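FYI, not all chains are in this one, though none of them got moved.
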Amino acid sequence: MRIGVVTFPGSLDDHDAARAVRVAGGDPVVLWHADADVRGVDAVVLPGGFSYGDYLRAGAIAGMAPVMSAVVDAARGGMPVLGICNGFQVLCEAHLLPGAMLRNEHLRFVCRDQRLRVENAATSWTSAYGQGQEIVVPLKNIDGCYVADERTLDELEAEGRVAFRYVGENPNGSLRDIAGITNARGNVVGLMPHPEHAVDALTGPTTDGLGFFTSVLEGMAHA
Amino acid sequence: MTMELDTTEVAAKTPDHEQPWAELGLKEHEYDRIRDILGRRPTNAELAMYSVMWSEHCSYKSSKVHLRRFGEQAPHSDALLVGMGENAGVVDVGHGYAVTFKIESHNHPSYVEPYQGAATGVGGIVRDILAMGARPIAVMDPLRFGPMDAPDTKRVLPGVVAGIGGYGNCLGLPNIGGEVVFDPSYAANPLVNALCVGVLRHEDIHLANASGVGNKIVLFGARTGGDGIGGASILASESFDDTKPSKRPSVQVGDPFMEKVLIECCLELFSARVVEGIQDLGAAGISCATSELASNGDGGMHVDLEKVLLRDPSLTPGEILMSESQERMMGVVAPENLDAFLAITAKWDVETAVIGEVTDTGRLVIDWHGETIVDVDPRTVAHDGPVYERPYERPAWQDDLQAASPSSLPRPAGGAQLRETLLQLAAAPNLASKSWVTDQYDRYVLGNTVLAQPENAGVVRIDDQTGLGVAVATDGNGRYTKLDPYAGAQLALAEAYRNVATSGARPVAVTDCLNFGSPEDPGVMWQFAEAVRGLADGCQTLGTPVTGGNVSLYNQTGDVAILPTPVVGVLGVLDDVARRTPLGFRETGHAIYLLGTTREEFGGSEWAHVVHGHLGGLPPAVDLDAERQLGEILIAAARDGLIDAAHDLSDGGLAQALVESTLRYGVGARVAVPGGIDPFVFLFSESQGRALVAVSPDTDERFVRLCAERGYPNQRIGVVGGAALSVDDLFDVDLDELRRAHESTFPAAFDA
Amino acid sequence: MARVVVDVMLKPEILDPQGKAVHGALTRLGFDGVASVRQGKRFEIELDGEATPEAVAEVERAASTLLSNPVIEDFVVRVEAGV
């Protein structure tokens, strides 16, 4: 299974995302922001970092990169796409997911081991988890406060599209403790915490993040 | 209207032209020497160049005579691939890998503009590492501030921390450690030191020099603007053009995104082998880069300065030479590689200009639109600057200070008072949890961080296959150093060494940042000379050469200097990072051992400082042979899997080590005060050469044998377990209460 | 050469932690009499040519697609006089 990992100028966790794909048994494929296509991959990860310095708004400039048109098309066609942190911001800016991200409520960058609840274990990226399962993965961002209007939030809740919720203290002021969401079809998932940093007990707080990558590989194997 | 350009020709004809050398920070005899060297008066551009390159910051003119000790006394080390004098030293770590690391200060700019000052400090040290051909893999940030409750500290500290995080996080470099220390002497002189570690293959080491006649000199990265040239605008006599900004700032704004792109771009240039060498541009900008590249190479260079890409077209040639715009690099490129070079910079959207070439003239010649404005022997600019043998003298007050022993200070007695002291220290600014700071730093990025704050040392993996990795710790105790500068520097070294060994790594090399007051004060100069002597002697004894570092002088307010603060970074090697030793207690039933000898040592201690506001007496005794022995035990025990956790003892003594070890994973401990020692001394003395270790019953016997074989003092003082820290017959502290004390201090001070 | 300014502010219903922090700091500095503070962004765009209606329309388009995110922000474009 070939999983593309996009590198934008300023992407930082692209190598770690590729490593996580490898640990889970997939083949990572390097995608470059200026590419016009996604090189026939089976799924795409938009990694964390500060694309284009996150100047203007987090993810805004990357959301308009050439490769994103191909990613948007592929996502609309059902290809699994995962946006992690900056990747989540890019998905929102590219309108693949609703809502937007603001500066953290306390205005500081926060790096910590974060407890999350998997609220939807039926997406392409969460099928390896149990519904309601709690996991711990790193969280690190300064623009992680998820907002959307009430109607959108109600809709997300009603349709089970809140994929992850922060457990315990809300780290950034996200509305309704939302840590990640999915599109209606369940193939596009975005979240602020970093599952790719939790695939090896030596370097991560847990190995709880591995399930994201095994989920998508599993799903594709049975597709 | 622009005045006639001050060319070398004009200068030769107008020897009496008045020049603002004093305003540029030169002494009269220095100006005279420049005239001697050139055989005429300098042009304005030359004056600009000499004045920055001969400044204390760039020329090390007050410290040079002392720093030589580091080279002369360097212990032999097979591991040293590149020694002092280059951008950064390079150390062999095995399997064909090498590591380079260096620490630098950005103190003054961080006081003026905390966010940008600290951010550009990180940016600068990362470019130093990059210039060696290495990929930067981690940063650290030893910090010093005025009192925590001072209003100005509330401006400076949050800005500095946000700046270090803002820049480092955006570069994608994990922050793996540092220090946060408070003392009134740093109130208007905060210390912002930054350390970077990089990794490379042996064959990829690059030294920055301009050799190969005909090779191109290329400037790439950010455009050159009016940043950091405060003083150079004095040369405005060069121009009466009143449209240009009147006052140039002396603070730079960094662009970490540009730097991230520059890192990837430089590494691609190196690996494509299309560049001979790269020099970073830091202090003194193009002046420094051209004169250093030329004098380290074949000695000649010709530059057409108007080819430099500018952000601000009103800059004069002198200002362009002095500009400290960030995120710029200078490359030396063979003509046949130029196209390939430009293709790579274009791929990364990095603006690039060919500004000159290497010559065999032995002269650095800089033209401005065809007219020569600089014609100098580059060595006279970069290497043969003034050297001062500044007078130094042990200050008169030193005796009184050392006589003011803490022995007569009232001490806590009985369980209740000891308990209260433990909580008071655990919550004191210097010992309280630093997570308010470190939570603002990304420690996970790059996926190789094995240990970071609050561990003894930062540990990063270098090679996935073998598990090869390095450990780095930085330490420095200004109070100890004030009491005895020679010993203080050695204590800083000993602590960093101990931290690295405690994490299981074998210490191999040292970098240092020497932060002191004014060198023109003989007392400060004495502190400096003694500290250097102490550090050089210490490195010789421990077999860890100094590979590079930085000196920051003039850290003082009026006549009052900061505490003399040598910050020492030690780098160690771990053959397999899976063998590292973490500091927290984890397993109920593990035995707790105290290694080393506890004496009654409270001079300069955290207890005397926090409880009595007292500084006097002598610092704890240094025994570097003991440190080495302790290190060997900790390293062997880690390698053989004999210990589960270890924590070195330092500020706050055993009590503080127990606090940190129990809070790490919320697993308590019960200890007993051994017979024959006063409980207060046992808990709070800061004797050196000690560590706390947790040992599983399965390996207990082998561990004790290991210590015995080496004849190192060790005592079983307790056992891991429970939800409290208990000292038999004296007191219990519930871990929840302990955690509140330890973790509330920073949020209470800075979450206004 | 003409200058067009684009002001981007968070929509009134979106919480503005930066504005709130500034408000808090003002109060601590003893500056009462502030009811609220909002913090936004100001872009100064220098055009190569004149601020023709077409050029301003282009800036409006940039403001609505790139410079602001309509989910959370409003913007105002104005041509600055006398530059």
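Labels for the chains are A, B and C, by order of writing; each one numbers its residues from 1.
Definition applied: a contact is a pair of C-beta atoms (placed from the backbone, for glycine too) under 8 Å apart; a residue touches a chain by one contact, two chains touch by 3 or more.
Since we're looking at a predicted model, the values are computed, not measured.
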Full complex stoichiometry, chain labels as displayed, reads A x1, B x1, C x2
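The definition used in the following text is that only the chains that are shown with their structure count from here on.
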For the pair chain A and chain C, the C-alpha centroid-to-centroid distance in angstrom is 30
Cα centroid separation, chain B vs chain C, in Å, comes to 40
Expressed in whole Å, how far the mean CA point of chain A lies from that of chain B is 36
Note: chain C residues in touch with at least two other chains are none
Listed in rising order, chain B residues that touch 2 or more other chains are none
The residues of chain C that touch chain A in their complex are 10, 13-15, 17-18, 21, 66-67, 69, 71-72
So, in the complex, the side of chain A touching chain C is made of residues 56-57, 60-61, 64, 92-93, 98-100, 102-107, 145, 147-149, 173
The answer for chain A against chain B in the complex is residues 9-10, 12-13, 15-16, 19, 48-50, 52-55, 106, 108-112, 138, 140, 142, 194, 196-197, 200, 202-204
